[in-house]
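Omission of a single protein chain aside, the complex is shown with its protein chains in their original locations.
For chain A:
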Amino acid sequence: MHLDHPTTFPQRHTHSSPVRSDGSRRALRIGLGGPVGSGKTATVAALCRALREELSIAVITNDIYTREDAEHLLREAVLPPERITAVETGACPHTAIRDDISANLEAVEDLEDAVGPLDLVLVESGGDNLTATFSRGLVDAQMFVIDVAGGDDIPRKGGPGVTGSDLLVVNKTDLAPHVGSDLDAMARDAAEQRGELPVVFQSLRSEDGVKTVADWVRERIAAWIAA
């Protein structure tokens, strides 16, 4: 018996539905994308430390060649090991978060079954190019992490991560004077590309450096629960 037509809730097939099969609310899923070395894993670690007392969190990493990112998080002990899963991406990390999200969705489900109920699942992409974005079938919101040392022209160059992500994080602001990056120009270019969408400049070297991003996550959680 079908109580609803499959086209009424097409997202039910990819488990984008906010309700799990047992009727409970599933976790909010936030994606973190961005180029290699921009500080995605460091941001995930900092978010876990900032939020783990108030939220039930799990992390999925999409490592390209190794389990390096997952192992980094394990080594840092930001979460118990059963809350961290690595997905293998077959040389195409953007495929695993956008075109064929099945392995990541499976990892989300397994985490919810094993350690749930969860409030938040952070899905970290493998370091990829500026065109990589997350499928909306996989995440509810996504941040794109770039850094000042990767070139202060990245916001101007644009690309879907820079222009369309729900939050643009410009990381490693402490390095700006050393690499000659113009933060004001980056902010201007980002505003031009993104309109009203928010941009955060952060340095995880400073105390509570992840606070603004953590507050953004808290707002998303509040909106998710209210919806």
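The rule is simple: a residue touches a chain if its C-beta (ideal position, glycine included) is under 8 Å from a C-beta of that chain, and two chains touch if they have at least 3 such contacts; residues count from 1.
In this text, contacts and distances are computed from a predicted model.
Trainee: For the complex's missing chain, which UniProt name, "Urease accessory protein UreF", "Putative ABC transport system permease protein", "Glutathione-dependent formaldehyde dehydrogenase" or "Rieske (2Fe-2S) protein"?
Mentor: Its UniProt record gives the name "Urease accessory protein UreF".
Trainee: Could you tell me which of A:Leu55, A:Leu74 or A:Cys92 touches the chain that is not displayed?
Mentor: Only one listed residue reaches the unshown chain, and that is A:Cys92.
Trainee: Which of these, A:Leu28, A:Leu47 or A:Ile64, touches the one chain of the complex that we don't see?
Mentor: Here the residue in touch with the unshown chain is A:Ile64.
Trainee: Looking at the full complex, which residue from A:Leu32, A:Val59 or A:Ile101 touches the chain that isn't shown here?
Mentor: Residue touching the absent chain, from the options given: A:Ile101.
Trainee: Under the stated touch rule, tell me which residues of chain A contact the chain that is not displayed.
Mentor: Per the touch rule, chain A residues meeting the hidden chain are 6, 10, 13-14, 64-67, 87-92, 95-96, 99-103, 105-106.
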